[in-house]
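For this depiction, one protein chain was excluded, whereas all remaining protein chains were kept in their positions.
For chain A:
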Amino acid sequence: MAETNFPTATAYPEGAERLSEEQREAMRGEPPFAEAPPTDSRLVRALKEAGITAGLIAVLTVFFFAFKTDIAAGGLALTADPIQWIVWIAIAFVGRFVLSYLVFANDKPTVGGWKKITAATAGWPVGKVIGAILLLVALTLPFLLSTFLPSQNRYLLDLSILILTYVMLGWGLNIVVGLAGLLDLGYVAFYAVGAYSFALLATNFDLGFWVCLPMAGLFAALWGVMLGFPVLRLRGDYLAIVTLAFGEIIRVVLLNWANFTGGPNGILGIPKPTLFGLEFNRGAGSFSDFFGIPYSPIQRFIFLYYIILALALLTNFVTMRMRKLPVGRAWEALREDEIACRSLGINTVNVKLTAFATGAMFGGFAGSFFATRQGFISPESFTFIESAIILAIVVLGGLGSQLGVVIASVVMIGGIELLRNLTGLQAIFGAGFDPTEYRMLIFGLAMVLIMVWKPRGLVSTRSPSAIYKAKKKIGADLVAQGEGH
């Protein structure tokens, strides 16, 4: 070896190495910059900062709050309203003071207590415990509601059904976006295909819900494959744009193919689901008649609630199971690195198509449930905003996280409804305040805050699908997001 003229691994430029070693030695122990020691006490500093903030607000808002112009006879009338101006300055002062004194300058970090809690529960399967509690609540919810909140029973049950529909849609989309990493902005298309498949089969061929449900799922899966083919070669933003277009195409076709889909008038008279042939209405041969209990309209809602709960749990079960199967692992591998997948002999075309088909199938199930619940569908229910909400649920919950989707659905769908009823805010903002007008604003603000606080979603860790000795959560920074994010 020694006689060859080739550069060898041992022939490093030693001089440069020694130089950098010396530099490192010299730097050791002293930080390059040191902050000047603070001279003021904490209170004085906080007061100063609050003063500066209040001053800025005073200057910036003087024309917006202190003066007011109104249309008056012969031009504009200028009125001064210093009270409002001073109130806003005071809000800024107090807010900044509280932040500076209690949070920014605090010796102990404010989140210390939280960290202590998370450290203490590090060994526990927190996700599993929360999941089990949520499942228990979900299973007993109709009874809890009729026991504790009988006055709002029907409204809350209806809201729960809506939330569960979105949980199911979120779980379905999670397969495509969260696991396979393919950003799909047109997921509502499969929801629409499922709904219309059921509605058309039921009204034209007089088939029941339970017969149509698997057919609707299959149709939606077929459409998933049809979407899958053209987008196979697309990456990133282009994938997102084509899926977005696909969603719109489906909606526009439903809107314009009037003699088949009913066009903008939609489809009426979609049958309700039955329990082994027992209908949920008054009269002979109904559920209440068969079991000999008095009829109540709430029975149908409870039945619908359990249908969607079962469908959602089926989605969850299949997804969790698939994650541990080769196909699910290939989805995640595809999200991590497509080229590496191909180098390992994985047919990425099949992997993508199965992801689209599986996700679409659950979307189709949810769609036919939606149709049977409403009894009426029209293209208006399948606009882009629905896709956006479902995607927001998945992203907010944390890509690939099943529990995150549940929490995000409750927060998003339940939160919007909750804001509708916040009449208590009228005490603060005056009697003219209408919470329904501001709910989207408040809601958007809340989403921005959550994304600042948890940029990768509420549950951002990934749990491995195979374990050798100990299960370790994988941090979000290591997990790839896939195409189009």
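The rule we apply is simple: a contact is a pair of C-beta atoms (placed from the backbone, for glycine too) under 8 Å apart; a residue touches a chain by one contact, two chains touch by 3 or more; residues count from 1.
By definition in this document, contacts and distances are computed from a predicted model.
Trainee: Identify the UniProt protein name of the omitted chain, choosing among "Acyl carrier protein", "Serine-protein kinase RsbW", "ABC transporter ATP-binding protein" or "Ketoacyl-ACP synthase III".
Mentor: Record says "ABC transporter ATP-binding protein".
Trainee: Please pick, from A:59, A:327, A:385 or A:440, the residue that touches the omitted chain in the full complex.
Mentor: A:327
Trainee: Looking at the full complex, which residue from A:74, A:345, A:432 or A:455 touches the chain that isn't shown here?
Mentor: Of all options in A:74, A:345, A:432 or A:455, contact with the hidden chain holds for A:345.
Trainee: Take the complete complex as the reference. Which residues in chain A touch the chain that isn't displayed?
Mentor: Its contact residues with the unshown chain are 1, 4-10, 318, 321-322, 325-327, 329-330, 332-333, 335-337, 339-348, 354, 462, 464-472, 474-475, 478-480.
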